[in-house]
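Note that this complex is displayed minus one protein chain, with the remaining chains in position.
First chain written, first letter: the chains are A and B, and each begins at residue 1.
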Amino acid sequence: MESAPAPILQLSGISKRFGDFYANRNVNFDLRAGEVHCLVGENGAGKSTMMNMLYGLLKPTEGTISMDGRPVEIDGPRHAIDLGIGMVHQHFMLIPVFTVAENIVLADEPTDGVKLDIKAAEQRVSELSAKYGLSVDPTAKVQDITVGQQQRAEILKALYRKARILILDEPTAVLTPQEIEDLLAVVRQLRDEGMSIIMISHKLKEVLSIADRISVLRRGEMVGTVDTAGQTEESLARMMVGRDVLLKVDKGESIPERPVLQVENLWVKDDRELDAVRGATFEVHAGEIVALAGIDGNGQEELVDAIAGLRHIEQGRIVLDGENVTDLTPHEVSDSGLAHIPQDRLRRGMIVDFDLRENAILHDWDKPDMVRLGIIDRDASAERAQMLCDMYDVRSGAGISSRAGSLSGGNQQKLVIAREIQRDPKLLIAAQPTRGVDIGAIEFIHTRLVEERDAGTAVLLVSLEMQEVLSLADRIVVIFEGEIVAEFAGGTVDEQRLGLAMVGSADKAGAGT
Amino acid sequence: MSDFINFWIVGLGVATLRFATPLIFASLGGLFSERSGVVNIGLEGMMTAGAFFAIYLSVQTGTWTMGLVGAMLAGMALALLHAVATVTFQADHIVSGTAIILIAGGLVNFLNLTLFGPEGSPADVSTPPRVSLGAFQFSILVPLAGLCVFGTWFVIFRTPFGLRLRSVGEHPRAADTVGINPFRMRYIAVIVSGALAGLGGAFISFNVSSYTENMVAGNGFIALAALIFGKWKPVPVMFACLLFGFSQGLASRPPGWLPDALSSPELLNSLPYVITLVALAGFVGKSIPPAAVGKPYAKH
Partner (left out) sequence: MTRRFDIESALVPVLAVVAAMLVGMALIGMIGYDPFYAYTALIEGAVGSPSAIGSTLLRAAPITLTGLSVMIAFRAGLFNIGGNGQAIIGILFAGMVAVHAGGIPGPFGWLIAMTLAALAGGLWAALAGFLKTVRGANEVVVTIMLNYIAVRIGEYMLGLGGPLQEKGSSIPASAEFASNAKLPVIWRPDPFTEVHVGVIVAVLGAAFAWFLIGRTSLGYQIRAVGLQPDAAEYGGMSVTKIVIIAMFIAGAYAGLGGAVSSLGDLDRMQKSDFGVLQIGFSGIAVALLGRNTAWGCLFAALLMGGLASGAVGIQNAGALPAGVGTKLIDVIQGVIVLFVGMDVVFRRLSGRVVGIFNRDSNHEVKT
């Protein structure tokens, strides 16, 4: 019997408090030399907070961090680097206008006298990249290379600094399936070379395939650490959520009527002027919920923006209840019968520094029932806001004169949904309507969407959550790399087949019903 | 023919250099500051302070070198104020810059009146020596400005310090995660900026051997324009300054063959601003500033 190897890194009783809120509470965690230790948990479970403490970006409120058995106080990234900790952040910490080599050597530059020796830097990067199979051109500017290459540059940054411990914060979130495979291979190779790795993820399949041990965080607290052997996705999911959750929505059969939204061969570019939507064609009928399913960043956002008139359409046609709305302004599309629950309520859906009364009339600044002679009718807008709050149970500190930003996420979202549904639209687009919303509000929101459907509205649901798609949709269209790659009738598809379709490898036989 | 040469080559050449030199110093100062992410519209104020303290210290000590040191220190002191406001207290860079201009203008004129009295500075001021190059004669600060262009280019683009400074101006959090202290880098850059702007101001007052109110007269803003027109790169910035200096030189001695309507010195003087507007509007190659310029940086 050999005893378990001593941990290279140990967190004991770590807490991090922001005001009254505990992002981490009494967390214990250890990392053994040469293991891949995955850290899983839902959004907001405190994973990133924990890693930021390890990297010296945050200081723990309580508890101790030890390395090689000795307690350390990590007082900054520089100190973390000196201790041999490297971190690849979820949002890359790369400077777009610098070259790969410049990014990697930054703050530890090779010099020739007082001069920066950029040739030596490129040389060192080439050597490292050859050694670990992380191919990337050291002389290329970061803004010109792919996301996968940028990630390799990030890993090289840690290797260049002689990291012994590598923290990867949701490294696969932004990658294509092929890039994910490559990354996991690199992670395995690094482990075999003796690197100790902490990887944050909430993709359980990946976690099971790469981890030696898995730790689960829930609401800032450590639920437990387990060996990967013997775990399943279900067992991990249960640990993450704390109970078996299956979102069940009570809904009857849908009775689709006339087509309300017709999207025909739509082409839209993203902010970088690349094709984001490529020839999408689909319909949404009155009285049905169509879910647009896909992994984040496959053109959903651009597609929705194009329908709402918020983004230029390169080619194709959008028809809203018989009316061609292709080149209309957002205001005109909205007047033609579109209500839109935007994906990012804090950026688009509401003005956080306006009060609820003013937010209630975001589309109505020219409507005769709210504005007369260019002057806003305060009573009418207050009445409207009060009605929305009452109907959708929006809770706020100071009623309709509360600042929208002071509401909880769920209440903010309810306000947005109330405002949009109350406009009695022909088409309702709900883009990630339950993102960042608590369980209670999720059920409420789902019920409302079904009610809207039953009232004869065409509902287009855009969601990244497979569960939400499966439980709400009457029909599912799958978008992958800007193309509609599959379509399923609701209830005819399981998580596995939908998941395959979402990564672009649908079995063509089942698709396109 | 020799009139032509006198006018064109010597006269206009010297005038161009005379007008361009303070712009070069100040815009290089702006370059340091903005490359680190701090907008510095306070250059105008720092130049004003430099103009006054160059004369004051030169009078007090009897040597122009001390005048130069004084000009730099005065610029640096104001720059320090700007850095404290913008870097430490995250004040809006434009607001702080405006304050610097108001404070510098008021304070310098306050001191001018109380230290020199209503008659102004005495007539015998020690000023930097002139050097001759053939028919050209100019202050030794002119070649010093050229040296500063080269020095700035070298420091910003060829040294580890420059790489770090630019990283802070582009993505301070990324710099922070590899252990660069964005606050410290920005302090250094802004203070260097003040020293250079102070030198620019010193050139203006040394050139006429005295300080008078409002003598900087918008040069700080033209320097800012040159910085944008030169796309935040030292050598192009220098050429922008020369171009702007040339148009000012032309305005100071409009050539006879220009039609009357165009030879108005006022309109010729507005050329730098018009050119910059056109450049800003993206009609002649877009100027893209450092990504994080003007944005306060805060830890989590």
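Keep in mind that, in the parts below, a contact is a pair of C-beta atoms (placed from the backbone, for glycine too) under 8 Å apart; a residue touches a chain by one contact, two chains touch by 3 or more.
Source: prediction; values computed, not measured.
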Absent-chain contact - pick from A:Leu362, A:Ala380, A:Met466 or A:Val503: A:Leu362
Contact partner of the left-out chain, one of B:Ile94, B:Val208 or B:Val235: B:Ile94
Hidden partner chain, touching residue among B:Val125, B:Leu141, B:Leu224 or B:Leu250: B:Leu224
Touch list for chain B against the chain that is not drawn: 39, 41, 81, 85, 89-92, 94-96, 98-107, 109-110, 113-114, 117-118, 214, 217-218, 221-222, 224-225, 228, 264, 266-267, 269-270, 273-274, 276-277, 280-282, 286, 289
On chain A, residues whose C-beta touches the chain left out of the figure: 19-20, 308, 310, 329-332, 334-335, 340, 342, 347-355, 357-358, 361-363, 365-366, 371, 374-376, 378, 401
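Definition applied: only the chains that are shown with their structure count from here on.
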Length of the line joining the C-alpha centres of chain A and chain B, rounded to whole Å: 46
Chain B residues within the chain A interface of the complex: 158-160, 162-164, 166-167, 170-171, 173-180, 291, 299-300
Contacting residues of chain A [partner chain B, same complex]: 52, 55, 57-58, 76-79, 81, 87, 89, 93-98, 102-103, 106-109, 111, 114-116, 157, 161
